[in-house]
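Up next is chain A:
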Amino acid sequence: MKFSYYPGCTLKNKAKDLDRYARACAAALGIELIEPDDWQCCGGVYPLGKDEIAPKLAAVRVLADAAEQGNQLVTVCSACHHVLKRVNDDMKNDADTRERANRYMDLQRPYTGQTGVLHLLEVLRDRVGFDTLKEKVVNPLTGKKIGAYYGCLLLRPGDVMTLDDPENPRVMEDLIRALGAEPVVYPYRNECCGGYVSLGDKELTGRMCDRILESAVGFGAQMLLTACPLCMYNLRAHSDLPVYYFTELLAEALGVKEAAQ
Partner candidate 1 sequence: MSELTERIMEISGADPRKCMKCGKCTAACPVAGEMDIKPHQFASCLAKGQSDLLLSSNTLHKCLSCFACVERCPRDVRPGRLIDAVRQCVVRARGQAFLTPEEIPELLDDELPQQLLVSAFRRYRR
Partner candidate 2 sequence: MSIDDRDFRPVIAAFCCNWCSYAGADLAGSSRMKYPAEVKIIRVPCSCRVNPMFILRTFEKGADGVILCGCHPGDCHYSTGNYYTRRRMASLISLMEFVGLERGRVRVEWVSAAEGAKFAETMNEFVEHIRALGKNTRLEDLRCKN
Partner candidate 3 sequence: MQELIERAKALLADGTVSRVLGWRATDTPFGPEPAFFESGEELNEFVYNCFCGANLSKYLIESSALEGKTLAFLKPCDTYSFNQLCKEHRIDRGKTYIIGVGCKGKITVERLHELGIKGILDVEDAGDTLTVKTLYGEKSCPYSDAMLERCHACKGKEHRVADEVIGESADTTDTDRFAKVTELEQMTSKERYAFFQAELSKCIRCNACRNVCPVCNCRKCVFDGNAFDSVQKANATEFEEKMFHIIRAFHVAGRCTDCGECSRVCPQGIPLHLLNRKLIKDMDAFYGEYQAGEDTSTVSPLTAYTEHDIEPEAGKGGNE
């Protein structure tokens, strides 16, 4: 299995763990992740305006590069994944965006959304398979009760992200189960943590995180799992519960955590 791999800016910095463990796990699972030579930041948020082309170009560049390599593109950061998948959807289905972006980019070959964009969770579920993954676990996380926190960007809008049921997802729960731990399902796992609002209004994000944490703890979670550095930041700021990147626990279960550090 070979993929183009887009780490994104945060993973080169504050979220080094998310990246480091992802790479280690991929290697352990026989997945080759190829980082393009020169990528730029995806922009962090998907530009909602139909007429905003320039902010989408960084994403298009990465997508087109993967297409040139003939690879599908894997990300682990929820935000990058969101941006790349949605921009790709525009390139595939929105003629105006496609035309204008191609005009700006001046690529060798026009890019029309042919690259498949996958979150590492999708790779684990659909390509590796949780049953296979389970067999590769050397340190099962037995006895741990873990709540998956999806947040908003990973799942919505469901028709474009197509990662899972946007209202009642299960991919992370299945992952937790494959790692030998017990998933805790709680209803606020797909509600927003407050995102970038925490820059200006920590009180508001506090209230939002409290509701999420209250729900998770109430249903018995001992720790939380996330795929998003921003969720991680917000949740950690308001919680006593340990919060991990899913790649970290995956690395632990696969027995490659030490080596990655």
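One rule holds for everything that comes next: a residue touches a chain if its C-beta (ideal position, glycine included) is under 8 Å from a C-beta of that chain, and two chains touch if they have at least 3 such contacts; residues count from 1.
Regarding candidate selection, all candidates are chains of the complex that A comes from, given by their letters.
This structure is a prediction, so every number in the text was calculated from the model and none was measured.
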item	value
Chain touching chain A (counting every copy) in this complex, out of 1, 2 or 3	1
Touch list for chain A against partner candidate 1, complex	8-10, 13-15, 41, 43-45, 47-52, 55, 77, 79, 151-153, 155-158, 166-167, 191-192, 194-200, 204, 208, 228-230, 232-233, 236-237
